[in-house]
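Only one protein chain is missing from this complex, and each of the others stays in its spot.
Entry: chain A
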Amino acid sequence: MPCERKPMRYGHSEGHTDVCFDDTGKYIVTCGSDGDVRIWESLDDDDPKSINVGEKAYSLALKNGKLVTAASNNTVQIHTFPEGDPDGILTRFTTNATHITYNSSGSRVAAGSSDFMVKVVEMYDSSQQKTLRGHTAPILSVTFDPKDEFLASASCDGSVAVWKIEEQTQVTSWPLLQKSNDVINAKSLCRLAWQPKAAKLLAVPVETTVQLYQRDSWAQVGTLSDDLGTQAINVVAWSPCGKFLAAGSIGGLLTVWDVESKLCVERQTHEKGYTVCGLAWHPSGGQIAYTDTEGCLGVLDGLSSSSSSSSTTTSSTMTKAPASYDDLFDDDDDRPLDEGISEGARSPAKNPGDEDDDDDLIPATGRARNRSAFLDDENSLDTGSLKQGLDKFVDDVGSAIVLPAAVAAPLRPVYDGPMPTPPQKAFQPGSTPAHLMHRFMMWNSVGIVRGYNDDQDNAIDVEFHDTAVHHAMHLTNSLGHTVADLSQEAVLLACPGTDELASKLQCLHFSSWDTNKEWMVDLPKGEDVQALCLGQGWAAAATSALMLRLFSIGGMQRELFSLPGPVVCIAGHGEQLLVVYHRGTGFDGEQALGVQLLQFGQKRRQVIHGEPLPLSRKSHLSWLGFTAEGTPCFIDSEGVVRLLNRSLGNMWTPVCNTRDNCKGKSDHYWVVGVHENPQQLRCIPCKGSRYPPTLPRPAVAVLPFKLPLCQTTTEKGQMEEQYWRSVLLHNHYGFLSSSGYEIDEEGQSQAQKEQQELLMKMFALSCKLEREFRSVELAELMTQNVVTLAIRYASRSGRMALAQRLSDLALEKANQLQGEEPQEEEEEPLQYTRRNTGSGLGRSGSAGGQNRVTNVLDSMMSSSKKPTALLSSSGSTGKLNKTPFLKPLAPRPKTKVQHNSVYVRHKSGFQLWLEDNRRIILADNPDLEETDVIKEAIGRFRTLSADDRLVRHLIYTPSHSKSDEASLSHKKDPLFPCAKAEMPL
């Protein structure tokens, strides 16, 4: 297609609109239901001139510098153009006029009204009026015969009439339309149009077609239709040359016909499919302006060749394929088509237009080749794509006959890959868009920064959630700051540079103890601050020069470094800085973002080295920051919240989808903060929008986290989700303590307890479901003393094999724990327990692997105590590398371990057996040492059958461990009561 559909733009408020060009074609003039007439210099004119003509404007016409409008006060007014000064009232009706039009010379105006009358008024003397009576319902539209003899009108009574103006009589009338009682109820606006210049034809939109009536004979001489037009045509307009007719329909379809051939030469759909209610050709014929019932204005451009150059040929040859179509649709110069084929191709089966529509909406890769051809309106296609494109174009070009191809201009390679996505702009997380007059410049956990930028005021309000931090501040925004951040220490503001002034960074350091609470830095010329953030004791600003500048909070310049790409946003917390930037160009709606996490302070390092940021499909970043506990977190436009999982190699885990909580499709949650403990996502519900308004003051709501695990409707899924969520959201304890912060030990132990409880519940559940393997998997996640509970549960519910495996596991765990014991702990009792556990492990775990045996032997052989400790510790360090920061916590686990290992000893079948049989062994070999006794015992125990061992286990377990368990349940293990409740014994 040769013409280009420019994006629509907002013109008026929702409702009926009308559009026309001025005589020179320099301005587009629109009117709408807001009562304004707007004069646009072009579609890109951001500041159109507005003239208010009333409460509502129904129609307008413009000629010779006189703008005539039909307004809601039942008058037809004149304004001068382009000044817009009122120039009197042309005529009045008893109700509002619905359509007005000029004659070709501009000497008369015809107006149709809802009071069933049509008036024809002389411009130079408004007392010279002719009234045409005869319609029995409101008038829909009027049009002058270019020779000024006749006038045609359409009415809601269903008739289209032609009047002789001088005699004020009806010449003819056709019942063509559906009847209705008012213009707003009419199916179509039925804007008639008389062919300019020749004045031979009158075009009447009837349903989905346009009927052509001949002057004088008043006979129907043709119908213009389009297979794809499924909805009624609202408005038609002739090209200034009179060769083409454009029509706009209810469904937003814009069609241009060549009237001679009655073929559709151009077809475009409205980008949103709204009803087209105004249509006008540019006086040169190269442009069509149209407006819709939503108040938007659009332009089809690039029609120039079609109207001007081809018109000559069309009229002369009278063939259906004018030669000049070459320049009309340059991409079909060498198209081997003939009439027959094209007719065939019009069959609905092919339905080529549909594909056009699709292409307009979605750049499907399969058709990208053709699509690019649509876009390139000035060059021919390459031959390869031509073949494919053929049948699709046939319909549009109609019967373009092939000319011996004069030859295609040098072929240009056509790009047929995925289309790049426009990169998202830099933004400040927690702010609403900068174009709003009243906006949040920042809403975070510290407070709110609001920006006002209206007629009276350009100011910034800073307010703190906690008034203990600082009192509220009101600043005048003389510099025009657009970005802001707020912390417990300072407010940071920045403005973009202008022609004269450099971009400035301003910091209100309110927590400073000296009297100077403010500093300001000018950036080098041409460098603009795009994003900024505050950390603890520092501030950072990312600039358009792909640079990140660090400042101390007192205003000293610190490090600066280059960013790998244009910044999207940055966030700070404590000594961490998170930067997100464009890694490259995204395609097909995706953004290609990279993320860096830097750590300042004592251990300066880069934690995340510019890895890709995993966004949802076709979404962009909408919030970036840290949780209150310091875990990086981000949210994309699909509402998915992702948290950095430090224990999983710094991967991002989705923890919540805010859209799941929305009721309506267009509702969103605007996130203001994320907290891990308690698990809260603080956000503002926005009904029907993405951003909250500043007034009335929005209230914060709290959303829960929910990992997107499978089958969360089942009990199993729920518990799994709870468990992993708890694990994930308590990762920050590890980070905090490793970076030397204080941690809430109570909270941590609470969390651990909760996790163990969940594990125990899951264990009980999988036992109930006879999933013993899964039970063991779960037990592997448990701490050692919870495993003992699991063992009890298993043995009580008669699952001996499970209990056996669990006791193996418990011993292994005990071993590991002891390996972690600080080496300095070398008292006797500890060593004993260690040895005992070791031996117990080896024997009871007869089914176990090789490593256990060696482990047992190591600990047994060792006569001195030190090697044992060393050995076991070296074996376990690989698994749990917590020693450096767990140190302060060491005393507690240690005591636990001691109890536990004692406890486990009682539990183990072999231990029990050994106690019973020690005497026998000693009697048999009185000279054996302790270790040899045990060796001997292992041998004997192994000879026992499995059943035998179980029996022993059963017999001994209760009797030996009862008292221990009882004491345990009361003193040592806070978990016990709840776990017990789960046991269906």
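We adopt the following convention: contacts are C-beta pairs under 8 Å (C-beta built on N, C-alpha and C of every residue); 3 or more make two chains touch, one makes a residue touch a chain; residues count from 1.
Definition applied: contacts and distances are computed from a predicted model.
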{"item": "Listed names \"U3 small nucleolar RNA-associated protein 15 homolog\", \"P-type sodium-transporting ATPase4\", \"Thioredoxin-like protein 4B\" or \"DNA replication complex GINS protein PSF2\", with the criterion being the UniProt name of the chain not displayed", "value": "\"DNA replication complex GINS protein PSF2\""}
{"item": "Sole residue of A:Thr169, A:Thr467 or A:Ser738 that reaches the chain not shown, by the stated touch rule", "value": "A:Thr467"}
{"item": "Selected from A:Pro175, A:Gly664, A:Pro696 or A:Gly798 as touching the chain missing from the view", "value": "A:Pro696"}
{"item": "Touch residues of chain A, complete complex, unshown partner", "value": "445, 447, 464-468, 682, 696-697, 699-702"}
